[in-house]
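All protein chains but one are shown at their positions in the complex.
Think of it as A, B and C in the order they're written, each chain with its own count starting at 1.
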Amino acid sequence: MNNEYIKGVIAYPITPFTKDDKVDIPLFKRLVERLVKSGSHGIAPLGSTGVLPYLTQEEKRAVASACIEQVAGRMPVVIGVSNLTTADTVSEAQFAEKAGADAVMIIPMSYWKLTDEEIYTHFKTIDASISIPIMVYNNPATGGVDMSPALLMRLLTLTNVAMIKESTGDIQRMYTLRKQLGEDIRLFNGANHLALGALTAGASGWCTAAPNLIPHLTTDLFSALEKNNLQRAQKVFYHQVELLQFMVAKGLPRVVKAGLELMNEEAGYLRAPLLPLNTDEKDELKRLLDQCHQKMFHP
Amino acid sequence: MNNEYIKGVIAYPITPFTKDDKVDIPLFKRLVERLVKSGSHGIAPLGSTGVLPYLTQEEKRAVASACIEQVAGRMPVVIGVSNLTTADTVSEAQFAEKAGADAVMIIPMSYWKLTDEEIYTHFKTIDASISIPIMVYNNPATGGVDMSPALLMRLLTLTNVAMIKESTGDIQRMYTLRKQLGEDIRLFNGANHLALGALTAGASGWCTAAPNLIPHLTTDLFSALEKNNLQRAQKVFYHQVELLQFMVAKGLPRVVKAGLELMNEEAGYLRAPLLPLNTDEKDELKRLLDQCHQKMFHP
Amino acid sequence: MNNEYIKGVIAYPITPFTKDDKVDIPLFKRLVERLVKSGSHGIAPLGSTGVLPYLTQEEKRAVASACIEQVAGRMPVVIGVSNLTTADTVSEAQFAEKAGADAVMIIPMSYWKLTDEEIYTHFKTIDASISIPIMVYNNPATGGVDMSPALLMRLLTLTNVAMIKESTGDIQRMYTLRKQLGEDIRLFNGANHLALGALTAGASGWCTAAPNLIPHLTTDLFSALEKNNLQRAQKVFYHQVELLQFMVAKGLPRVVKAGLELMNEEAGYLRAPLLPLNTDEKDELKRLLDQCHQKMFHP
Partner (left out) sequence: MNNEYIKGVIAYPITPFTKDDKVDIPLFKRLVERLVKSGSHGIAPLGSTGVLPYLTQEEKRAVASACIEQVAGRMPVVIGVSNLTTADTVSEAQFAEKAGADAVMIIPMSYWKLTDEEIYTHFKTIDASISIPIMVYNNPATGGVDMSPALLMRLLTLTNVAMIKESTGDIQRMYTLRKQLGEDIRLFNGANHLALGALTAGASGWCTAAPNLIPHLTTDLFSALEKNNLQRAQKVFYHQVELLQFMVAKGLPRVVKAGLELMNEEAGYLRAPLLPLNTDEKDELKRLLDQCHQKMFHP
């Protein structure tokens, strides 16, 4: 399987914990199974939704293996392998490849604001160490560094860098990338609340935690646009936009956990310092979910 | 004619000056005529493109009258009447109504950052003084104040406030306004480089200086979307996006003047402190215009 | 009198209006007299506090003349002559010189974000038209454009440009200017809440509306620092800092008017769209003024 097959809605599972703060692998597998059955086109564990930076190396590897095993080739699996140091990133990327991942996703996490040269060298070292596709992930809000279109262009000259996930939340960036990189580069949208704008801009896919809560609305949006039916896409998007905005505002793992529980699904515990949504937030989420789950319209 | 008829591409003419810094009314009328003939759906003198704030009251009135006279009912005319003080805004709005404008456009210009109450009272006073539709214009970059969706909602309760022009450049704002205000409110996009995003978000129209240079591309984009043909709209948009980004980056009156001259059209002089584009900028503009004017594709 | 004499606390009077929206010149003169008697070291009508952009040319000239006449040489008078167009700025600067101003203050007001070249040419034209010192005023929040240290350096090569007033609110800017321009350039602080930081950074003076309400605290701060007594300056600053922050947050003309009235001084009316502080804001202002007016300490 190669990255030609990676497009559409890429679903992000949460990483559930037991009451005593261990990763709950059996529950994680059940949550992965839900996503596989939900109609999404791919799956990406160990992203922000999966609280990647909060996990030990051992935990990350257990999650990666469990996901690949559970999916069993039914859809592409993109494993998040971002780490602060280059050495740790290489090591996790190699593990993911060996475990059978279809691709890896890497955000250049930074404590210090990295220079372009540091980011390029970071990716060059990783690129030389594996032979599966790399999705370069740009998200200044969580990663702390904003990669310019020029830098992304340079990264795309590396052998395995084949996809870009953009989460600045600025639609202009999407236009510039698409114009400068051309139609052949696979661009993915990582900003939930921008989904309509990014997909109409020509993104190949949407990386999102929303399929945990509203799978059909996410795939409906994608397929309406694939069928060149903008009017339907608008209706589908405005039906879910407030929930998407809420997810972004309140944090993906917290909202997904609360939402699953509101739908009577088991979701495990969060790892501290993360705390569950408070009562007001849960009430608001319930209202938004109910709205989404109402029969929408007969197109 | 009422505001039901105001939609689509609203073209913004520049205000040309003579060598000795007078407004060149005959040339202005010729430029207006070009826009009317270009296929745009409406025209809006005395906006940012028309350097409204640089004009005396007498000059503004001469421009407004000349535009209405030249258009002669062939398309809606929206007159910009923004002023720093409430009294001057009322006085220009009343003049525009009497002169035959179809609507007025008002940005709450501020030197001091106005409070919501001050902005509301400003509009309430103006609203009570005229009886033609008001397009409320939000543009923090030029006006200095950013009106929240809640404040816009409050302004929409006023009798004549019927349209909103949004130029924050943040597509998210467009989604929120459309969701909160509903489909009946006419939203206009004022950020050229956001045209695809704003129109796919459901904007009724696009307020733009681009018809001075590339009229067919602007109307093609609008009509492709009206026909629910997203794929064609994407092609048309990416054909012009770099020019739109350049216009935003370099300033509308300067780029329109230079572009007209590159196309062998007379464009008059700028009023100081504005200066013409420099040589490098003109070369870049020529390249972008040539690109736009190439035969694009056979859909 | 030349700009060697302009230093210390430069007081900014408000422009009071009558109930029917005329400038109240007799009241303005009484307010100027208060400031002259209050111990300030200079006076600057037609700044932001004086709502310069809300006045007609005729009103501005009446205010300038009234101020110069009332001060009658007892302290330096710096007249604000900023206008959007170069031509109007030249004309007001020439009027101020003829009327007897000691200096003029100019912020490059912009609707369009001006380029460095446009700003330089603007000042060059003005510089050539007068022969009194110019205080260049940088305030992106009200003027819409942020002049870099490099541009300010270039402006300082003009004959009459002799002082810089910095109001970005970023103390770092003050350090960079002082380091790059050297000790000979007279830097003035225009950000009230930065007064301690700017003066300890080496600013020659403080341009402020605070003397309308707390004249002794402003001059005490300046003189403590002139005497190299940092500990006293800290005490004096922390005694007034909350009032200074409040003035910045709520807008200078609104706070000065309300404060004068709380102290039983006549302050006239504001010009719309400006509105008086609301009741909660007035209560808060009363609390802060009472705090300031308490006997502070015995040094």
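Worth a mention:
Note that a residue touches a chain if its C-beta (ideal position, glycine included) is under 8 Å from a C-beta of that chain, and two chains touch if they have at least 3 such contacts.
For clarity, every value in this text was computed on a predicted model and none was experimentally measured.
The shown chains contacted by the absent chain are A, C, with contact judged over the whole complex. When the omitted chain is restored, the residue from C:60, C:178, C:250 or C:271 that touches it is C:178. The chain that is not drawn here is touched, among residues A:34, A:154 or A:271, by A:271. When the whole complex is considered, the residue among C:62, C:141 or C:241 that touches the unshown chain is C:241. Touching residues on chain C toward the chain that is not drawn are 169, 171-172, 175-176, 178-179, 193-194, 196-197, 200-202, 225, 228-231, 233-234, 238, 241-242, 245. Touching residues on chain A toward the chain that is not drawn are 21, 48, 51-54, 84-87, 108, 111-115, 117-119, 121-122, 125, 141-142, 144, 251-254, 271-275, 278.
Criterion: only the chains that are shown with their structure count from here on.
Among the chains in view, B has its Cα centre nearest the centre of the complete protein Cα set. Centre-to-centre spacing of chain A and chain B amounts to 38 Å, using the average Cα coordinate of each chain. With touch defined as above, chain C holds no residue shared between interfaces to two or more other chains.
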